[in-house]
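With one protein chain withheld, the remaining protein chains of the complex are depicted in position.
Order of writing sets the chain letters: A and B. Residues in each chain are counted from 1.
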Amino acid sequence: MMMFAIPIRISLARHLGTLLATAALIGFVCFGFAATASAQPGDRGTLIVFADEQGAASTNAASLLPAPVLQRDDYPNIGVSSRSIVWVIAQMHLFFGALVLAVPIFVLVIEIIGFRTGDDRYDDMAHEFMKVSLTAYAITALFGGTLALALFLLYPQLMSYLTRAFGSQVLVYAGLFFLESMLLYIYYYGWNALRYGNRKWVHLTLGLLLNAVGTTLLVVANSWTTFMMAPSGVDPETGAIVGNIWEVMKGPLWNPLNLHRLIANVAFGGAVVGAYAAFKFLSATTPEEKAHYDWMGYSSNFIAILAFLPLPFAGYWLTAEIYAYSQQMGILAMGGILAWLFVIQAVLICTILLAANYYLWSGMARSEGSERYRWAIKYIATVLILGFLVWVTPHNVIYTAAEAVKLGGGNHPVLGPLGIMPAKNIAVFLMLICTFLSFQLYRRADKVIAVSWQNWGNALMASIYIVAILNIIFAGVYYGYFTNTVYKVGSSVIQVMSTLVVIVAGVLIDSLMFRGARTLHVSWGRVADRSQYALFALPITFTWLMALMGYVRSSVRTHWHVYTVVRDNSADNFIPTLQTVGNMVTLVTLLFLAFLLFIFWIANLSGTRQLPITVDADAAGARVGT
Amino acid sequence: MNVLSRTLLFSVALVLAFSGVTYMLPQMEGPAPKQQVINVGELTMESFVALGKELYAGKGACALCHNELGRAPDMLAFNVTEVSLQRIADPRYEGSAVDAEGYLRESMLRPTEFVVAGFGTKGSNDSESPMPAIDKAPAQLSALEIDAIIAFLQEKDGEPISVPLPVATAETTAAAESLPPPAASQGPEEVLTRYGCAACHSILASEATLGPDLNDIAARQSAAEIRESIVNPAAVVGDGFIVMMPEFPDMTIAELEMIVAYLTAAADDQT
Partner (left out) sequence: MSETTQPKKAGQIITWLVAILVALAAFYLMNHAVMSMQGLPLNWNLTPAQ
């Protein structure tokens, strides 16, 4: 079904229709917030009395109540560590929430690509991804409800304070779920009914609205998290709520977390559906099935890595805002007791990068044109391994006195400098550039470029790589070790920009150079089985990483429920050991894996059909045939 | 081995490998904050300095930034008293300290008063300090604890300790863990006195005439109108009076209701 066959005016009507629908939705949501905001005027501490028609008075007295001061006995005790219970339930809810919010984002994009190219494969793949997401949706809601119950049961005074702070915004959140459910069910179940022409436009619009509602749910829930870390709209002395709902929501960490979680969700979602594709690939019996799921796996990996590449920048913004809000909190995270977690993070991200790169290198076997690029693989692998070793090197290790004497000081003379941020920045940005290079080589492997200016294009591309790499090393070494702290920290932005320039230039130059290129044959399905394990490694590592970093985000509040406002005096108000953290994270990861297998099985089951049982009347007894 | 088993085995093995990494690293537990009751009467200068040292690395979290990594001046690496005097003599110094003790206390309570060159917040050109005020959350050190840290810093360099040993008084509280809730009022008479109503109105023993007589206000106004007049004095002004009544932003709802109830009950008594 080709779009250009439709007259322009109808096409314009569709565009306008989509725009109007989206604008109406956004307007509706904003109205919802405005309504809640107007109910809580934000004078700082002034007592205000309203009189309604009957002359009855109501006041904003609730906003002048101070934050609760909790003692050990105020916490309900059900015999098991309350923190552990909430930890597991909350993390499960976040895993599934991330999945069901992310999948519709890239499903919509894939559907649009299918719509524009007319290639049915894209539309079918998008539909198949949504099937996985739909089952996960119910589980998300279950964990959400359980989480709410657990929080109100185990931390009643804290929840009383938080609901006071957010007021009717929580009802807006609940209301949005009705909208989300409606849109989700129509979007999925109406897929084949709204398949072509104008109806397809309606379907795409529904998909857009679904994503708008989903993103709103994300940012609303994020506001609770960031309020606990960096409260805004409260009186710093007493913790009384003095701001309106916007002031309470829009803390310094809200938007950084919004961006980080939005992008990370897409990466996570892509990785999970990639595992689905890998599983189906390994179970496939026909070459067509193998080709289909190989292609699906590649597409999922593409989405996951595309979203993964900007993540360090979003994470950097979040950490920079944490530092700006409270340097103490920032240093606790990266230089204090939680610093070891970032060494573990190094192990995890290096696993992700190695898995993603390995999958791309394996995938080169699909096309003969990849032979000319194979020489680069060993160099990229070397940089990845070296980068990993630098990143995982700690700065301070707890030595015994004898060991310190042998070393000649507190830090290793050679490896010590590798323990601080400049070295790690060099390592990670070079690793990101190498990953992008793997991706760029893979994309070029099945094409023969035909543009006349290809020498210039290739020379420019190569130069950008070389100069960017040198710039990253220069900025890291010079500003990192030979200037003062503020320049050292500021130089990391140079490294970020250098990496971004490589990525953006690579995409732009290649898209121009691919015009009129001859495409070589790509044998989908012709890839080693072991490459699929890279697609399993990705979501598992993402999941473990997500749980670990979620723990850091939560733990950085130390002994505060709401930082500087509501002190944590429960039995769990200490930072647990790394082993405990590792155990908890492994527990939630394995739980998630179990649920995920259940979801894949259900998705498979819904497509299975048992044939009726036939009985042979001639036989002496009934014979069951299938 | 079928696909499911291979997948599960690989997944579990990978997860356990990550878990294994956490077992290989040094195990540290962040201590829970303890309610430490300091018996002021039993303090010696030695134990006072020891308290300061403990606070420096512990509750005050000083060592988090003040170390050799360069984020803040490493106070353990130089003579704090001598350097404090140098800072006071710096031409950029505009604070009010005259000695090392004063400089240290000022640095803890108002860090932005003077920012040592090169340590300011990024982009502020050393005009703003990234250090939080130590008497506010999250550190929330009391005056006694701040003195202990100053004593520790002076003693570690062998300098004379200028901070006096705290004396046990009724006000001395150690390691304040929470802010006390606002004190509740006793009765309507105390509230009326506290807010100075009798200065302008006839109420209690006063016969002031700057504002309307409050003894029989309930005969002229309803409870809602009385409430409104207290909260928004300019809303309704009585005949012959001008707008002079101030607002009371610190009045709590309990106090407001107490006054309104008292004034309406006073009318009942008179009828």
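By our rule, a residue touches a chain if its C-beta (ideal position, glycine included) is under 8 Å from a C-beta of that chain, and two chains touch if they have at least 3 such contacts.
Keep in mind the model is a prediction, meaning the values are calculated, not measured.
Of the listed positions A:Trp246, A:Tyr487 or A:Phe514, the one in contact with the omitted chain in the full complex is A:Tyr487. The chain that is not drawn here is touched, among residues A:Tyr189, A:Trp456 or A:Tyr481, by A:Trp456. Interface note: of B:Asn125, B:Thr193 or B:Ser222, the residue touching the hidden chain in the full complex is B:Asn125. Residues 122-125 are the ones on chain B that touch the missing chain. Interface residues of chain A with the unshown chain, by the touch rule above, are 455-456, 459-460, 462-464, 466-468, 471, 475, 478-479, 483-484, 486-487, 490-491, 493-494, 497-498, 501.
Following the convention adopted for this analysis, only the chains that are shown with their structure count from here on.
Chain A makes touch with chain B in their complex at residues 45-49, 51, 55-57, 59, 61, 64, 66, 69, 236-238, 279, 282-283, 323-324, 326-328, 331-332, 335-337, 340, 343-344, 347-348, 397-398, 420, 484-486, 489-490, 533, 536-537, 540-541, 544, 558-560, 563-565, 567, 573-579, 581-583, 585-586, 589-590, 593, 597.
Listing the residues of chain B that touch chain A in their complex gives 3-4, 6-8, 10-12, 14-16, 18-19, 21-23, 25-33, 61, 64-65, 69-71, 118-123, 130-132, 136-139, 177-179, 181-182, 222, 224, 227-228, 231-232, 247, 249-253, 256.
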